[in-house]
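Here is the structure we will look at.
Only a part of the assembly is drawn; its chains keep their places, and the rest are absent.
For reference, chains read A, B and C in written order, and residue numbers begin at 1 within each chain.
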Amino acid sequence: MLHRRIYQFLMIYFIGFAGLMLVKYSLNLSDYVIPGFSEIGMACRRYFWLYLLAVLNTLAVAILGHLLSICMATLVGIIGRLTIWIGSFIRVAAYNIQAYPIVAVAPIIFILLGDGLSSRLLIAAMICYFPLLLSIIGILSEPVAEIEHFFESTRRMNWQLQVKIRAFENMHKLMTVIVGSATLAMVGTIVAEFIAANAGIGYSIRIALYQSDLAKILVALFLIGICTSIYLVFLEWLGMEIKKRIGSV
Amino acid sequence: MQLELKDINYTYPGSARNVFRQLSCQVTAPGFHALFGPSGVGKTTLAKMISGSITAFSGAVRTDQMTHVLYTYNLERLPGWHSVQDHLTQITPPPKHSRMEELVDSFGLEPCLNSRFAQLSLGQQNRTNLTRYLLQDFDLLIMDESLANVDEITKEKIILKIKALYPDRCFLYISHNVVEVAKFCKQILVLRSYHKNPQAVSLQGQDFNGRQPIAEKDLEQCMLEIVNAA
Amino acid sequence: TPEAEKPLEEVSYRLKWLYNISVVGDLYALDSGLFKKQGLAVNVKPGGPEKDAIKELELGHAQFGVASADQVIRAVSKGSPIVVIAQLFQTNPLHWIYRPDKIPLKTPQDLKGKTIGITHGGNDETIMRALLAKYGIQENEVTLFSVRYDYTPFYQGKVDLWPLYRNAQAPIIGAKLIKAGERFDLMDPSKMGIRFVANSVVTTRKMLEDRRETVQRFIKALLEGWREALDPANTEKAIALLLKYNKETPEDIVRQQLPATRILMMPSAKFRFGAIDVAAWQQTEEIMLAQKLIPVSVYVEKLLKPMNNK
């Protein structure tokens, strides 16, 4: 499993890479538009470990942000699932906040939170929580009549139970979304770092862009891809374990 | 204790055909009663009206002195995270735990206790679901084909057990098995297609309780009446 | 000694940009203990595109900061209570890179017909518009191209002049062009009479009034740091220091960046580092006024509180 995801990533990366090289050599572009092999090799040798550390730093924040946004999305999903006014209000709020590009909201976030870990986390979470939210609202607002009927008619139904039933019945879909949104957490963190320019690989990418150094960016993308793949593999394994434990079908 | 339906008219939204036209009928006194009728005549619809999940009809449903009306049907499922045993234990009030064990035993559910619901056979699912309803507070329990996928020997055992344990409750048993209905039920409400008048006919069943034998002839007479009425 | 026992006074200092060559003096002051010698524990925080030192001063997140002159003027015109206590760049590092083989730029009039990169809303736009206005070049005689993060349009020749920072970026981009066998040159607006002030050190009016002595100690250490960092004798130390804080710029580039920075900040060896060029500030304000970037004059000279001639 681990094996497959990684080599599939490698394939994809090298397909993309080959495409770039193809463009370069067929259009005869010079090294400053698209760097050549030697330059990329040099960037790799020089920055590999530095960037790996940066990516790991980013990954750590991304995992935190991912957890945070799973919690946020679950919370908003639970409230937003209500058909009463407050539910729809929360849903609208969640949608509207998401409709704002982070670049526009970032200055306000920095004013209010300063530029510590908290803003980095918040931005990461904002980017990845929304897809989660969407699925969770979709799943939690759709009744599973055959199971819920008993609890409804014996007046045992409460929101926790309802959420549990619907989540459990849609475990597979939830897992897909949670695993998938991990990559968004990664993106969110990188964007936050890019904007806040503090630490992590987002910061390095910003510098590389400032220095117009595509070779470095290619190295960074490689490392991001590898580390994200490993995180995904881990999450999938975790999901499988959970499924086994609770014996979901 | 009385269930009374008066002048019920109903058509499903968006549907052209009436389900009920001026339907009136009543069930008095506790007992194991049947709701009978050909497929598609409206038994499930009526059950939902009595239990309150369909409300947009004209006419009146009166359930005097019956505060707890429960409706159970054969497609229900248990939550997937519990074994049958855990679920039953959880939804049974502690004073009823011995009753629970009694039911599990006589419904033949012991081999299922450690399984998840999805791992049961259809008949096992039926029985498990019915069991949990019997452990709730109810004055009237409507069982919509709740035993449709259970073999006849087990079914007979179950019905007799229910009748013995709950003599003072009211049951409305929906089934397509004429013998069964005629044999075990006290009052049989036969629903008929909406262009017949009256739309519901009430017959007397043999109300067999497992002790006094019933006359073969009476039973056959009763079955004939039912078939003719439907 | 009693000196050492006295607890250090803590202040925060928000830079304008990430740790790069443009903050080498700030880092030098920090790293060589110059702040400490003045009894200060300075928290030097890197800046960035979304960071605004002036806002942080107001919010109390920082006591000192670096801001560009247009930021300062804009902020003051909106009532921000800040003052300028030192000017870092004497020449604005914002230049335009071009390929002299393709477009010989002898006089400003040669800009006609060219495609010029500007950042809409950025101060390179302000400078370029001032330049064009000064030489009577109509806007329809040039093509203004909106620049973004990457240089591709310039590399591909779609844009003739591309804005960049003389000290930080020019050595990198130039090296790439040279490696490809091309020549490059830089257009310096100040040589054409547009002297638009860049980075300066700012603090709040309140700070200056209530803790004037702290401000003096801070600026003393800071200017000392800059002087030493830019002193050719300390070149190796400055480069090593920068590489310590910024691992992402190759050493050979930093070697080229340092002298470029020196030229922009210390026009002559005897120059008193940090001096505020009042005339340039006034010109900056005039330009902004002319381009309606501020509604009315703020009389910028009133904000300038040079602290280096104590």
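Details
Assume a residue touches a chain if its C-beta (ideal position, glycine included) is under 8 Å from a C-beta of that chain, and two chains touch if they have at least 3 such contacts.
These numbers were taken from a predicted model, which means no experiment stands behind them.
When all copies in the structure file are included, the protein chains give the formula A x2, B x2, C x1.
To be clear about the criterion, only the chains that are shown with their structure count from here on.
Measuring from the averaged C-alpha position of chain A to that of chain C gives a distance of 36 Å. If each chain is reduced to the centroid of its CA atoms, chain A and chain B end up 51 Å from each other.
Distance from the chain B centre to the chain C centre is 85 Å, each centre being the mean of its Cα atoms. The set of chain C residues touching two or more other chains is empty. Counting partners per residue, chain B has no residue that reaches two or more other chains. Of all residues in chain B, only 51, 70-73, 75-81, 91, 116, 118, 129, 132-133, 136 touch chain A in the complex they form. The touching residues of chain C, when paired with chain A in their complex, are 18, 45-52, 55, 59, 61, 149-152, 155-156, 168-169, 172-173, 176-177, 179-180, 246-250.
The touching residues of chain A, when paired with chain C in their complex, are 29-33, 46-47, 50, 106-107, 110-111, 114-115, 195-198, 203-204, 206-213, 216.
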